[in-house]
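Apart from one protein chain that is not included, each protein chain of the complex appears where it belongs.
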Amino acid sequence: MSAMAVKNIVKRFEGVCALDGLSLEIARGAVVGIVGPNGSGKSTLINVLSGMLQIDDGSLYIGGEMVRMRGPHRMSAYGITRTFQEVRLFEQMTVLDNVLVVLARRSVIASLFRRQEVRFDADARLALEMVGLWEKRSDLASTLSYGQRKLLEIARVLVMQDMQVYLFDEPFAGLFPAMVKTVVGVIQDLRRQRKSVVLIEHNMDLIRQLSDTVIAMDEGKLLAQGTPEEVLARQEVVGVYLGV
Amino acid sequence: MQELIYYFTHLLIMVSLYAILALGLNLVVGYTGLLSVMHSAFYGVGAYASALFMTQLGITFFVAIILSVLIAVVISLGIGLVLSKFDGDYYALGSLGFGVILYSIFLSWKGLTRGALGIPQIPKPVLFGFDFSQITVFLLLVLVALAGVYLFSHFVVRSSFGRVLMAIREDERAIQVFGYNTLYFKLTVSVLGAAIAAIAGSLFASYITYINPSSFTTMESVYLLSVIILGGLASLRGSLIGALSLVLLFEGLRYVGLSGEVAAHAREVLYGVILIVLMLYRPQGLVGNYKL
Partner (left out) sequence: MAVRRASVRGKVSFLLCLFVFLVTLTTEDGCVLGIEIWYTGSVSSVIIQLTINSVIVGALYTLIAVGFTLSYGVGKFFNLAHGVMTAIGAYAVFYLTKGLQVNVWLALILALVFVGVVGWLLERFIYAPLRAKKASNLVLLVASLGAFTALQGLLSIIFSSQIQTLSQGRAVQQVFTIFGATITHIQVVTVVVAALVVVSLVVLLRFTLFGKAVRAVSDDEEVSKIVGINTARVIGIVFFIASAVAGLAGILVGFDTAIEPTMGMALLLKGIIAAIVGGIGSVYGAVLGAFLLGFAENFGIWKISGEWKDAIAFGLLIIFLLFRPRGILHT
């Protein structure tokens, strides 16, 4: 059963094809690792899947139904959420507000008149405790260390309700080993809850450890797809990484 | 003695009017991060609309104020739709443009506004036969309005809505990904800011009883910006402190022996220097929670 799929998608930037007829499927409850050299279109794929970029051609399916993309704010209604490669926090807001803000009602009127619910506070606390930031809840996000910032982003997607697909763009980059362990725990937890995870990662040990399927990309195209052992052993995958 | 009381009452009324304006502007600039340089235009819309309703149609003040707020809402909705395409310094520039266009209407649509001649003999409020023309009674009315606007702003910024506004200010694209159609949020806050400015404008027109375009220039918008930046962006308390300190500072200029015109220009110098110094050394203002 596929949670999300794309068929023959094309995305061009000023003539350069960042995604060139790419098709892939993300199974429900699976962790899909995406590997490929820099500039192979991994982040562009995440941006397309999260609705931040409009595709030039091709189609997108969510839960088996074809979806027209109309702006990033529609995608969370389909149960899709993400983190960013370059961390994007709400810098001049507190750590707690960074998490609570995604729990507000989506409509203006409701967000004005439905006050904070106790349940929201409990959810936010749970997510922040999971990444070890509850103690820092009253600090401004801009005062956090690099690793803590990455963890706060993860807490922010965890607290979102009823998500089906989590897109993680290099969540481990620059983290201390203890923090890596935390994030590994988070991803394994999501998998146990039958959520789908798309994971961009350069560390092949983590890809092997976490992924059910691995997709190797190069120049916006699918290079190889399969179990981690299969894909990472393929000659051409090793080739593009070493630049051979 | 009588005169001294009159003078202080007048000062308090002006401080309160500026505080109301600052509260509305702070919602837009401080909480949502949209650097609006057209706030005085909505102040003008409120003043002109209620002045015209009262003098031309003979509508009573308390109905006129509601109608003028509605007019400001409609105009700000249209302008907001256009401005929603911009952010950052281009928003500032676009809003400056709309400020100038609205000012041109005050000045040049002579059939309606009488241009530079202005509108005289605007009546004072009367409610169920009760007369607000005495200055202390009018102060009471303005203070009630200020308290209402303050409580309303407090309600807005403490709601989940207010938190989304701040997220829009910090990173609009990011908060969109979490499912918020930021257009509606930005439109709503622009409309609220304009409506609050129109309330201040109506009160001002009825208090001064004579208005002309010179009270609603771009410079006036700059003054209002310095009020909220000095007091503190994203801080309601800051708006009150900013209005109080700048109005009193201006009055203080008169007491160091500056004549009317020189004092007015000294005020410009002072506001300008305050903006520069704040940007250099304290961009969040006195008690602010946000640095531009």
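Which chain is which? They are A and B, in the order written, and residues in each are numbered from 1.
Keep this in mind: a residue touches a chain if its C-beta (ideal position, glycine included) is under 8 Å from a C-beta of that chain, and two chains touch if they have at least 3 such contacts.
Source: prediction; values computed, not measured.
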Practice task
May I ask which residue of B:Val100, B:Leu183 or B:Ile208 touches the chain that does not appear here?
Solution key: B:Val100
Handout entry: Touching residues (missing chain, whole complex) on chain B
Key = 35, 82, 85-86, 88-90, 92-94, 96-98, 100-101, 104-105, 107-111, 218-219, 222, 225-226, 229, 261-262, 265-276, 279-280, 283, 291-292
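One rule holds for everything that comes next: only the chains that are shown with their structure count from here on.
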Handout entry: Centre-of-Cα separation between chain B and chain A, whole angstrom
Key = 43
Handout entry: Of chain B, residues touching chain A in the complex
Key = 156, 159-161, 163-164, 166-167, 169-171, 173-182, 184-185, 188, 289-291
Exercise for the section: Please name which positions on chain A make contact with chain B in the complex. Expected result: 50-52, 71-77, 81-82, 84, 88-93, 97, 100-108, 111-116, 156, 160
